[in-house]
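Below is one structure, written out as structure tokens; the observations come after it.
In this view, the complex is presented without one of its protein chains, the others remaining in place.
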Amino acid sequence: MSLDLATTRRIAKLARIGLEDAELESVRQKLDGILGWVDQLSEVDVEGVPPMVGTEMEALRQREDVVTDGNCREAVLSCAPETSGPFYTVPKVVE
Amino acid sequence: MSYVIEGKTGNWEIVVGLEVHAQIISQSKLFSGASTKFGGEPNTQVSLVDAAFPGMLPVINRECVAQAVRTGLGLNARINLESRFDRKNYFYADLPQGYQISQFAHPIVGEGTIEIELAGGETRQIGITRLHMEQDAGKLLHDQDPTRSFVDLNRAGVALMEIVSEPDIRAPEEAGAYLRKLRQILRYLGTCDGNMEEGSMRADVNVSVRKAGEPFRTRCEIKNVNSIRFVMQAIEVEAARQVEIWENGGEVDQETRLFDPGRGETRTMRSKEDAHDYRYFPDPDLLPLVIEQAWVDGLKAALPELPDAKRARFQKDYGIPFYDAGVLVAEQSVADFFETVAKGRDGKLAVTWVTGDLFAALNRTGRTIENSPVSAEALGKMLDLISDGTINGKIAKDVFEDMVETGESPDAIVEKKGLKQVTDTGVIDAAVDAIMAKHADKVEEFRSGKDKLFGFFVGQVMKETKGKANPALVNEALKAKLNG
């Protein structure tokens, strides 16, 4: 399948990467080329093959329910580009 | 029962399914060691994992898994020994990772059921589709600044259970009954406090309408409704809205809506153009969650008695009616209180006092059963005083009121006020003699056939003894003397 500009625009929107139309067309071409190349996978027969999930060697380890972290607001806010008092801030979001 | 919307084109039934988000009770978050305590200072209960700093990784909390399994067991549901975590990808200011870790394709709990009770004692089974674990988001504050929203991540990463029902609900009242029953079960299990005001339990409501016998029509999802009353209202107004659309030849759009309780209407929250594409995929930071059947069995063995079982046992062990048993088990604390009162005593007497005088007293004093002015032990002791004849039922009312007011023990009150029941037949005989002498005319009337006067004599004797005489002995003495 070949990638069209509208889909490229939708994908860029989903990924929240703001691109101009000219950039979108260049992205579209690059992605389309890669997608054409990965289409080689269509020749692989995967009938009955489970998808690989995790390392397939171990199961998930579980930790005890103990408070061991948090209480580090200074660190949490230390790298923020914009804060107000104890909060991160963003332009007003209307729901 | 059936709930029907009478339209221009005929009758419509409603089809409702509920997705309940219930905050899991745990000390720390689902994937980080930060505290889950409610009401902390902003951004203090946040680890760098919760704030999604570069290189931070999730590690799952065993207790949250156990709580999800306990809940599944409480819903008579299938427990999946292998489940997985997926990422639900979207951008929002309250979602630091840019994705929510959830269980999309392989939830920890599969199909189960909840039995709901409707007015008139009718019961219905509502199917549970699944239960899965996921992370809560942070909180946005919109009222702190004119142009900006503030982000508090204290809740970000707290464990939630999403409990999804089958579209089995056919009336607003059923939705209410379902939510109350679910909340009751969660509270019994201790897996969620069910507090809808604090947001620890919230519901997304899927509503559609159809004519009888039709397949399902398009549904709308009403997001984040935060009280049982609003859920019932939202269903009503949303169903009516859909009926109107269909009947006017329109088409209901599948969309997400919000319920506005102030206006009593639902409105579009998200239009189709910015419909989400969540791009779910298995979270590569987490391996499949595998639990042992033996561990599940252990959790099952340690489950508390659940409301349905407790209700049946109360009926059987204490000989109390189905309805009363239902009232008692509605809340675990009431059931526990009742059992303390009733244990080794007359169950019927206990239920009368708990649901009658005690509830009235709680109402009057604005207290709850947890901080009842009369302890279960004290009430039990008072029942003992009735049973062993120390006081009679009428005096017991006064003693109880005194207990509510002073918090003193029933023995002390009886002692202090000299309320002990009079069982000395000599005293009773003397009182009977005195009354008969005082009302010789009435004695004559009685003896000439006016049987109804017997009650008058009882009342007079009780008055004479300040209500403390044993009523049975009074009866006996009066009978003997009047007829003698």
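All chains are identified by letter, namely A and B, in their written order; residue positions are counted from 1 within each chain.
Here is the rule we go by: a contact is a pair of C-beta atoms (placed from the backbone, for glycine too) under 8 Å apart; a residue touches a chain by one contact, two chains touch by 3 or more.
Everything below uses one rule, namely that contacts and distances are computed from a predicted model.
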From "Helix-turn-helix domain-containing protein", "Glutamyl-tRNA(Gln) amidotransferase subunit A", "Carbon-monoxide dehydrogenase small subunit" or "Chemotaxis protein CheA", the hidden chain's UniProt protein name: "Glutamyl-tRNA(Gln) amidotransferase subunit A"
Among B:Ala137, B:Val151 or B:Val461, residue touching the chain not depicted: B:Val151
Omitted-chain contact residue, chosen from B:Glu173, B:Glu265, B:Asp285 or B:Asp384: B:Asp285
Those residues of chain B which, in the complete complex, touch the missing chain: 48, 51-60, 87, 89, 91-93, 96-99, 149, 151, 277, 279-281, 284-287
Residues belonging to chain A that touch the chain removed from view: 3, 7-8, 11-12, 14-19, 27, 30-31, 33-35, 37-38, 40-42, 44, 46, 49-58, 60-61, 63, 72, 75-76, 78-82, 88, 90-91, 93
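Convention: only the chains that are shown with their structure count from here on.
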Chain centre separation (chain A, chain B; CA means) in Å: 41
Parts of chain B lying in touch with chain A, wherever the complex brings them together: 26-28, 32-35, 41-51, 53, 59-65, 84, 91, 93, 140-142, 144-153, 258, 269, 277, 279, 282, 284, 286-290
Complex contact set, residues of chain A against chain B: 14, 16, 53-55, 58-73, 75-77, 79, 84-95
